[in-house]
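Just one protein chain is left out here, and the rest sit where they should.
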Amino acid sequence: MDRRSLIRALGGAIVAAAALPKLAWAAWSSNAMKAGESTAAMNELFGTADVVASAEVKLKAPEIAENGAVVPLEVSTDMPAEQIAIFVDKNPSPLVMTATMGAGATGLVKTRVRMGESSNVVAVVKSGGKLYSASQEVKVTIGGCGG
Amino acid sequence: MFKGMISALALGVVLTATASSSVESVIADAVAANKQAKALGHEWNVTGKAIKAAQAALKAGNEAEAMELAAQAKYMAEASVYQANDEKEAWKLRVPR
Amino acid sequence: MKKLTQLGILVSVAVSAPALASPEQDRATFEKFYESRFPQVAEGDFINGVYSILPAAREQWEAIEEFPPYEVAIELGEEIYNTPFANGKSFADCFDTPAQRENYPYWDSERGKVVTMEAAINECLVENGEKPFKTKKGKLAEVSAYMSYESRGQTINVQIPDDPAALAAYEQGKQLYYTKNGQLNFACSDCHMYGSGLNARAETMSPSLGHTSHWPVYRSKWQDMGTLHRRFAGCMTNVRAKPYKALGEEYSNLEYFLTYMSNGLEFNGPGARK
Partner (left out) sequence: MAKTIRGKAKAKNGLVDVKLLMKHPMETGLRKDKDGNPIEAHFIQTVEATANGNTVFSAQFNTSVSKDPYLAFSFSGADKGDVLNIAWIDNKGETDSADVAIK
């Protein structure tokens, strides 16, 4: 299922779903994005939730978030990576983002995410068609010292 | 020490207030004391709200609640004046030598 | 006869020598307090606030600093700085260079008051027939962010001239710093001196040495830039006191005292905080 046929398949859905804007590039994986639970989101995104924890995947995440609205995350791997996805288990929609490595891209993604509450953060790397993961518990505290 | 003193004083004020002066005069005392605290630079941001709550309860006609809120407002206003006067000298103790 | 008068002067000076320590003695004691409380902090690193004493939090801060949210404000500030007023002049006519942090806050003897950089920005507007900016955030914070960015690396060097009124302003700022306020009954020193490094809920109290080096600040809590006086007001609200006015005398004197305490350190604004 390469990208072009994916778009054609989704293209049909989009037209059926009335006046959504015609997306020129990779379609937005709405089923995966809307899934309310990590495993379901993973299944929607990758077609499987069969993932193995691996030291090859490095997830840099804070133990205690300075601010739940801006949690800096970094996922990196030396494996040849096709896709990287980040899940925050306890978020309303756990799939936070997914990145597809294009021509020459290395296995690296940095971003800043929102976390509603303390939760396990899972990074999944797709390499050679298989899924590898790393995870870490990130605590989110109620900010502020008075008031 | 200071915290314990606050609750003791609060209890004392509430009891005597219900017995004697009416709600308006307690509110007036609170407003006066709060103005004094403001002049001394020690107005608390909770006092104004308590005064408004007391005035609203009074307007709404529930006398008992208004008295309770008025007494709290008066207590807070007077405590902030006490803090201002006490701190005129006390701050020097915190300057490192 | 001349000798006698000299003697007279000498005596009067000795008698009226201020019982209070001089600002410079205050500063030395202030600095020694923090250097002995946090010996692990490298020379000059206090300008990074709580991140100078919290390694884990510092890592997250450095990740944010890779592309800090205040960069937007710096660009907007530069635009405003160079945009001519209705009368054709611009901020460039008020300031010879945007890098002004090292000249502020200063004691203005004619007007008898402390002038902060943010106040000078608004005064420049008023002098040119423009409306002053709002005093806690928005355009004032943006112009200040641009000017602070241009001033990075300048040494903090607040002067207290030999003028009793200037010394009084310094003493008022100092008194405010050590005075308990609000229903929670805290003084700045309770948390930021004697409590520095300890936690209030999940927040670690930052040390006051270097406190005013990195303003204005983009706080992710505000999702916005804010000036130092916005932070003073926020902190006083935290202890349930009614805050004073931004750019008012109380906060300007407090900034005068606190910045003097950090003399010798470097300006590194604008900053990013939680």
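Structure notes:
We call the chains A, B and C, going by the order they appear; numbering starts again at 1 in every chain.
Going forward, a contact is a pair of C-beta atoms (placed from the backbone, for glycine too) under 8 Å apart; a residue touches a chain by one contact, two chains touch by 3 or more.
Being a predicted model, the structure only gives us computed values, none of them experimental.
Contacts of the undrawn chain with the visible chains, over the full complex, involve A, C. Within the whole complex, the absent chain has one touching residue among A:42, A:57, A:96 or A:122, and that is A:96. Mapped onto chain C, the footprint of the missing chain covers residues 66-67, 69, 71-72, 223. Seen across the whole complex, the unshown chain contacts chain A at 20-21, 23-26, 28-29, 33, 69-72, 88, 91-93, 95-106, 108-115.
The rule is short, and it goes like this: only the chains that are shown with their structure count from here on.
A linear topology is adopted by the chain contact network, the touching chains following one after another without closure. Most remote from chain B, judged by the distance between CA-atom centroids, is A. Chain A and chain B have Cα centroids lying 54 Å from one another.
Annotation for chain A: no residues touch 2 or more other chains.
Shared interface positions of chain C, i.e. residues touching 2 or more other chains, are given as 237, 240.
For chain A in complex with chain C, the residues that touch the partner chain are 62-67, 69-72, 74, 110, 112, 141-147. Listing the residues of chain B that touch chain C in their complex gives 2, 38, 41-46, 48, 76, 79-80, 83, 87, 90-92, 94-97. For chain C in complex with chain A, the touching residues are 56-57, 59-61, 63-64, 66, 184, 186, 191, 200-203, 205, 220-221, 223, 235, 237-240, 274.
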